[in-house]
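Missing here: one protein chain of the complex. Every other protein chain is in place.
Going in written order, the chains are labelled A and B, and every chain counts its residues from 1.
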Amino acid sequence: MSRRILPSGIVALSVMLCACSHSEGGSASGPPATGLPSGGEISALPMGHIAGLTDSAALARSIPNPYGDNPQAIASGKALYIKMNCAGCHGYDAKGNMGPDLTDTYWRYGGLPAQIFQSIRDGRAQGMPAWGAALPPQEIWKLVAYIQSLGGTYSVDGTPRNAQRPELVAPELSSHADDAPR
Amino acid sequence: MSARCTLVPSVALLARSATTYADTPMSYLHTYGPAGDPITRLGWGLGTISIAVISVIAVLLLGGLFRHRTERASDDAQLAVGREGGGMAWIYVGVGVSTVVLIICMGWTLVTTAIVLHPPSTPALTVQVVATQWWWRLRYTSANPSRTFTTANEIHIPVGQPVRFELASVDVIHSFWVPQLSGKMDVIPGQTNVTWLEADKPGVYRGQCAVFCGAEHARMALEVIADTPVDFRAWQDDQLREDPPPGSVTVRAGQRVFQAHCAACHAIRGSDAAGIVGPDLSHLMSRRTLAAGSLPNTPGNLAGWIADPQSLKPGAQMPDHLVSGPDLTAVVEYLNTLQ
Partner (left out) sequence: MRNLVRSPAAGALAPSPRIEGRVHDPVHRHTPRRGAAIAGALFLGLPACGYSLQAADAPAAPPVSTNNLSGATLNSSPNDPAGEWHSQARDFANSRYSPLDQINTGNVGKLRIAWTFSDGTLHGHEAAPLVVSDTMYVVTPFPDMAYALDLSKPGASIRWTFKPNPSPMALGKACCDAVTRGIAYADGKLIYNLLDDHTVAVDAKTGKEVWRVMMDNLETGATMTMAPLVVGNKVFVGNSGGEMGVQGWIAALDVDTGKQLWRAYSTGSDKRVLIGAEFKPFYSWMKGNDLGISTWPDGMWKHGGASVWGWISYDPGTNLIYYGTSNPSPRVPAQRPGYNLWASTIFARDADTGMARWAYQTTPHDEWDYDAVNEDILMDLRINGEMRKVLVHFDRNAYAYTIDRTTGEVLIAAPFAYLNWSTGFDAKIGRPIVNQDKEPRPGVKLDNICPPDIGGKDWQPAAMSPRTGLVYAGIFNICMDLTDHEVGYIASTPYDGMEMQRHAAPGGNLGEFMAWNPATGKKMWAIKERFMTMSGALATAGDVVFYGTADGWFRAVDARNGSVLWSQKLASGVIGQPITYLGPDHRQYIAIYSGVGGAATVRADTSMSGFPAQGGTLYVFSINGDSIGAEPALPSVSNDAGAPAPTANRGQQ
């Protein structure tokens, strides 16, 4: 009897192990195959205009979130948002408290994913702490994915993520980087 | 499949385990405390009774198969059953004995489960255990609030006293199992399960998460160390003692590295680090293992774990490459001072 059970047991176990070993480094929602943007690319981004609409120079160098719409990344990002006390300043509903509202389309330092990444990684002047030492890039991108899921951020082509708000669609972008903010 | 093929290896295994239990820390065939002893006795008892029953049946069966037929050669026409003092007695006796034995076994099982449900006396110590993927947070409570402290993965209990464990989970179902001390108790999110342990003699008793809980379930171990009451009090005092501030330049640098890179998730009492996402690392060098019992606590293992946790425990929540180079050396030196 054991001679018949043993092989099938081994097969079942192998199947389970194979299923588990597909989690890459970081956690179950590891970075996708395209890899992470380099730190230098992020630092070279110019700060965004106040309303989040940004100039073409910034757009040209901007980078999408490597996690995209990955729901596991968003869930991890939400868990991080609470564990890292982001909820304390920005509210459990992300609508702002000591820190600004993260669900609206007003981004003091730019609303592109890479600009939000930079704000989290490097901190900002009015009291936003710098998380780059405590959180590696993939964890920060998960946070950005969560913030993007709230609907107020901008896509890398300059349009707001939330397509329901046509009045916020970016007008034709000028080639002059020093135009006054609209 | 004949009983013989299972019997011989089982006996051999039992014989081995009786003499070399220290080499098999997860063996539940011998336990060392009143939370587990009744169960083990029950297990052995039922096992023995089962083997006896099987043996009797086997003997009878073999006897029946190979009974000498010469007596009956001249009595082809007679049915064996019809003979006086024949087969019905076998049935009556067999059913009667089996029933009695079964009732004894059932009674014994029920009594055993009732006994192990509650400790023999009210536990003086309660440990709050929070299971999380993939480590164990421990909080020692006390009537004196300032003797309440948090640690991780290594439980100390005083010998000869029952200790109560309140089990909670922050994510998925886990199971708290220290096989040489007790049976399993599931840890279920949304409720607090209560179990207890008691050790008869000092020693290290290894535990394990016993319900599949994710990628690193296999590396979610824990150790229960039973100390004499004096040693236990000393351990508690050690955990509550405040370490002196860092002395040398490298150790201070290491503390700065720790504060910048690690303090968001980890806590070290006496410093400014008080994160709760990862295990509390206060007095880290007093622990035998790292990474929830996965690695012996040596400087090399500590450095390797900090540098590249994903290669040792892929999928663990601790990210890779947060600290490297001279920062890594400094922080390891700092952690080595946490006695």
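Keep this in mind: contacts are C-beta pairs under 8 Å (C-beta built on N, C-alpha and C of every residue); 3 or more make two chains touch, one makes a residue touch a chain.
Please read these numbers as outputs of a predicted model, since none were measured by experiment.
**Student:** Touching the left-out chain: which of B:I39, B:V127, B:L167 or B:C265?
**Tutor:** Here the residue in touch with the unshown chain is B:C265.
**Student:** Where does subunit A touch the missing chain, residue by residue?
**Tutor:** Within subunit A, the residues that touch the unshown chain are 82-89, 92, 98-99, 124-129, 134.
**Student:** Could you pull out which residues of subunit B are in touch with the chain that's been left out?
**Tutor:** Where subunit B meets the chain not shown: residues 141, 144-150, 239-240, 242, 259, 263-265, 267, 269-270, 272, 274-277.
We adopt the following convention: only the chains that are shown with their structure count from here on.
**Student:** Where the centres are mean C-alpha positions, what is the separation of subunit A from subunit B, in Å?
**Tutor:** Computed from C-alpha means, the inter-chain centre distance equals 40 Å.
**Student:** Considering the complex alone, what residue numbers of subunit A touch subunit B?
**Tutor:** That would be residues 1, 20-21, 23-28, 83-84, 131, 133-136, 138-139 of subunit A.
**Student:** Report the residues of subunit B in contact with subunit A in the complex, numbered from low to high.
**Tutor:** By the definition above, subunit B touches subunit A via 1, 214-215, 260-265, 277, 310, 314-315, 317, 319-322.
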